[in-house]
Structure formats: C-alpha cells, structure tokens
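Of the protein chains in this complex, one is absent; all others appear in place.
Then we have chain A:
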C-alpha cells in the first residue's frame, strides 16, 4: 500500500544496514571456503598450496565425522523432545491461576538468563559430579553407587544440560500461545461435553501448533551449533562420544591446528545446517501459513 516514493526511500534507508550485514556474512564465508581448499596447517608451515578436495575427503572420510553427525542429530532431537513436551506441560501448569504467579514465572524463566558455560559448570560440579554433586549425594543416600555422568552417559548429560537451558524459552513461547486462546472457545468445548484431556487434544494443542513450530525452528538453529556446554563438560569425549559437528570443527581446526581441514568441516556444517533447515521448513513450515 506504500507509494513509490516511500518504497524507494525505505530501500535507500535500509541499504547501508543490509550491505553491511551482507559483507559481514560473505567475507568470512568466502574466506572459509578459500581455506578449505588450501593446505594450511599451523604445525607444518612448509605445507602450503592448493589441496583440491583433499581436506573434504579427510574430514568426511574420518569415522569421527559420522559419529559427530549422529551426535548432532541426537542432541538436537533429544533437546527438542524434552523442551517441547516439558514446555507444554509447564505452560499448562503456569497458566493455572495460582498465588505468586508473577514470581513463579520469573523463576521458571531464569535458567535462560544463565550463560551457557556457567550453566554447564553448575551442572558439571553442582549436580553431576560423582564425588560432590547433588545427584551423587542423592544416589549415596539411597545406598547406590554414584553415577559418573560425563564418563558413562556423556551425550545424554549434555542433552540434559542444554534442555534445562532451553526449557524456559519453550515454556515462555508456549505459555503466551496458551494465553491467547479465547476463553469462549474453552467454554464452548466444555459445554460440548469435552473432558479435560479432549479439550487439550482437540482445542488447546491445535491452537498451540504454530507456537510449537516456532519453538522447533528457532531452537534447531541454535542447537545445531551447541559448543560451550560440550567444551566445559566433556570436551567432546570420551573419544568422540559427545562431539557434535561444531565441536568437531573446533577439534580439527584449533586443537589439531589444521586450518584447512577445519574450514572444510565448517563448510560441511553450513551445508548440513541448511539441509536441516530446508527439511524442517517443509515439515513444519506449513503451520506458519496464516
């Protein structure tokens, strides 16, 4: 509905920001692609020159890559499962009229304000440490052998920590969706003889579908690149048991000082992220059509 002048004006005014963002994105991407085709190792400065597909063959051919890919999918899937189901449940609870609702909601949201490395450290030392963690004490109180979480269930432990961090986000989005459901619709369903479980299934859940889609899309984007939690807790180990693609790039590029192979891994990670995003948009994106 804008006139031609306002549209031209809008484009002109937005251009600097768009151009700047574009440069910010395209320069590192092009440099990464460039390095990925170079022999470039910090340990061996004599080895230079064009590497062809060598770096890619090296990264993808390594068994750790397959494991990292599986771990990435397990991590994303596991956290999504916990946060969407747990978030729906928490949102339903928080939607009930209770005393101290405001404070309770802030408490529920608070994990989201904790920085990822800090959250990981709290979990690592405060909860999951077999010697002095809370869970260790709990196990001992029942006379059980404390579990060394990061050694025995490394990926599961990382999933739990990340899910704890993202649960508030899911809860918050789903709660607002729940609150936008018209009271009359609920009452109509009640008059129509729908019991609580049917009201949830036929009225509330379809109403929340769009919010759930948004939670899945946004979380997937962030969860594909989980790094700090792994770095602080397991360091990707034992072996490659808790290494995802992002952490594999870090291991190859920084820990092994192989910039060429690391860059190749980075390019592969970008491609994987895009593939996942396309599949996701296809699968759940139709919920976003108004």
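The working rule: a contact is a pair of C-beta atoms (placed from the backbone, for glycine too) under 8 Å apart; a residue touches a chain by one contact, two chains touch by 3 or more; residues count from 1.
Heads up, the rule we're going with is that contacts and distances are computed from a predicted model.
**Q** When one chain of this assembly is omitted, its UniProt record names it as which of these: "FtsW/RodA/SpoVE family cell cycle protein", "Oxidoreductase", "ABC transporter ATP-binding protein" or "Amidohydrolase-related domain-containing protein"?
**A** Going by its UniProt entry, the chain not pictured is "ABC transporter ATP-binding protein".
**Q** With the full complex in mind, choose from A:203, A:224, A:248 or A:269 the residue touching the hidden chain.
**A** With A:203, A:224, A:248 or A:269 as choices, the missing chain is touched by A:203.
**Q** Determine and list the chain A residues touching the chain excluded from the picture.
**A** 182, 184-185, 187-195, 198, 202-203, 206-207, 209
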